[in-house]
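Excluded from the complex is one protein chain; the other protein chains are retained at their positions.
For clarity, chains are labelled A and B in written order, and residue numbers in each chain start from 1.
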Amino acid sequence: MTPVPMLDVDRLVIRYRAGLFAARPKPAVNGASFRLERGETLGIVGESGSGKTSLLRAILRLLPVESGAIRLDGQDWLALKGDALRKARQKIGVVSQNPFLSLSPRLTIEEILAEPMLAAGQQRGPAMREKIAALLSDCGLPADFLTRRARELSGGQAQRVAIARALALEPGLLILDEPTSALDVSVQAQILNLLSDLKASRGLSMLFVTHNLKVVAHISDSLLVMRRGDVIEFGRTEDVIGAPAEAYTRELLSFGRHDAFS
Amino acid sequence: MKKLVQRLGWPGTIALAVVVLFAAAAILAPWIAPYPAQGAGAPNVAAKLQPPSAAYWLGTDHLGRDILSRILYATRVSLTNGVLIVAFSLLIGLPVGLAAGYFGGWIDEALMRGTDVFLAFPALLLAVLMAAALGPGFLNSIIAVAVTWWPWYARLARAEVLVLRGQPYVEAARLAGVSHPRIIVRHILPATGRPLTVQAALDVGPALLTAAALSFLGLGVLPPTADWGQMVDAGRKFFPARWWYSAMPGMTIFLVALAFSVLGDALRDRKGGAARASA
Partner (left out) sequence: MPLLDVRNLSVSIPTPDGDVHAVRSVSLQIERGEIHGVIGESGCGKTMTGMATLGLVPKGARIAADRFHFDGEDLGANAARLRGRRIGLISQDPAAALNPVLSIARQLDDVIRTHRDMPRQARRAEAASLLAATGLPDPERVLKSYPHQLSGGMQQRVVIAQALATGADFLIADEPTTALDVSVGAQVLALLRRLVTERGLTVLMITHDMDVIAEACDRATVLYAGRSVETGPVGAVLRSPGHPYTRALLSALPDAAPHGARLAAIDGSIPPPRSAITGCAFAPRCPQAMAVCSAAVPPERGRDTHRWLCHLPEDAA
């Protein structure tokens, strides 16, 4: 029997409400269906206006959904509310684009990492300190970073802290929203390597949203391409890249060094 | 000392010194007033309405009481007035604004429309109405002004909270499963606290003035308790011939209000500077 997919999205429609007298707007996400298998990485690519951000925010339960279903680890995700939802959020770790915005500027790194644990009801003490120390070292950060604040770190280091925080409650699913778009190429390489190591060591499933097709093509097992609310490609990465169904995808792939390189 | 000047600037440091001086005067009034009994209210009719002199530095009032002593004793009342008005207003306004801004929806609507009702009245008029309804007295005048003051803090708090609620790191906390009370305590309150404290400091002056205005109208503290506003009112009859009676307490009000205002400005600027330095 095949294992339950980590994420199963079925005909999801997201539409933003217009003003009182305006016509019904076109949906931001127009019936998206896809699945993320356990232990795999799904890359979601699209330009601005493609709907990938709306899709992501809906999966994070930050946006209401007009119709469709989302199953997280077999569970009806959209049905959860209130405290049940808050507790179930522990299954998902989230990493955003700009760590300097997503990490509290006032708290120390230790407090930032402890926050999800405390919220989940864990007690302060040596056990928590050990967990935090392990998180730091798993993410390639030195132990003395505990007392520092986010603004003292470089972009790459701050993003590592954000990743560590996302892993604090040992989630099964990691959702990353443009995690390397604000980073230099060399730092991006370090972070992508880190993510790949963490995925292997913790058996994570990952949802990687970006506008950078090259990055996502490298790390994803399957790929979803969105354009103006529609899913125009979905399949294994090598299939989508090797034989793109749409001219748009081909255009996205062709930009850059393919001519200059061998 | 140097660090203080660095952080507040010269105007701010001087203003802080003035405020501290007045606070000290309030506490130490019985010991530093030249004529403590008169300060407390005992008449000295023989020396009535004397201009400023060596014996009476700021002159005497219509009952012969030393105005300097009276002002010093009044400092206790007036300063406490100003501070308590602001404190009470914060106590009501901050939770209201916090709830409205954080939870939004119908809570926001209900609270803000309630706030609007209070804001619809001209502040001083409402204060006068409240004071007239409650009757004169120290606590009553504070309540009367606080009732008109808190909506501004509610608005300010709500605005700050709206901005904070949209911050990515607050959203990140929510996504990590942090509960609302925790988010409010750890993220929202500390960040809202700072601009509100600055505003509060800036407001002590005007609050003081409003309380003085109420006393001036006879709706604040009653004689023989000394109060700056009340003294200005009492001295009106003798103005401008015996100008010192109204002018001295009047200038004191001016000085204290100015000091709080400058201090508030300095606090606000310092906040910006500190934030910039650590960026």
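Structure notes:
The rule we apply is simple: a contact is a pair of C-beta atoms (placed from the backbone, for glycine too) under 8 Å apart; a residue touches a chain by one contact, two chains touch by 3 or more.
Fair warning: this is a prediction, and the values are worked out from it, not measured in the lab.
In the full assembly, the chain not pictured is in contact with A, by the touch criterion defined above.
Of the listed positions A:104, A:205, A:222 or A:237, the one in contact with the omitted chain in the full complex is A:237. Check A:123, A:186 or A:201 against the missing chain and you find that the one touching it is A:186. On the side of subunit A, touch with the chain left out of the figure occurs at residues 47-48, 154-156, 184-190, 192-193, 196, 211-215, 217-219, 237-238, 251-252, 255-257, 259-262.
Please note the rule applied: only the chains that are shown with their structure count from here on.
Centroids built from CA atoms put subunit B at 50 Å from subunit A. Against subunit B, the residues of subunit A that register as touching in their complex are 60, 62, 86-87, 89-90, 92, 94, 96, 98, 101-107, 115-116, 118-120, 151, 162, 165-166, 168-169.
Listing the residues of subunit B that touch subunit A in their complex gives 167-169, 171-173, 175-179, 182, 186-187, 190-191, 278-279.
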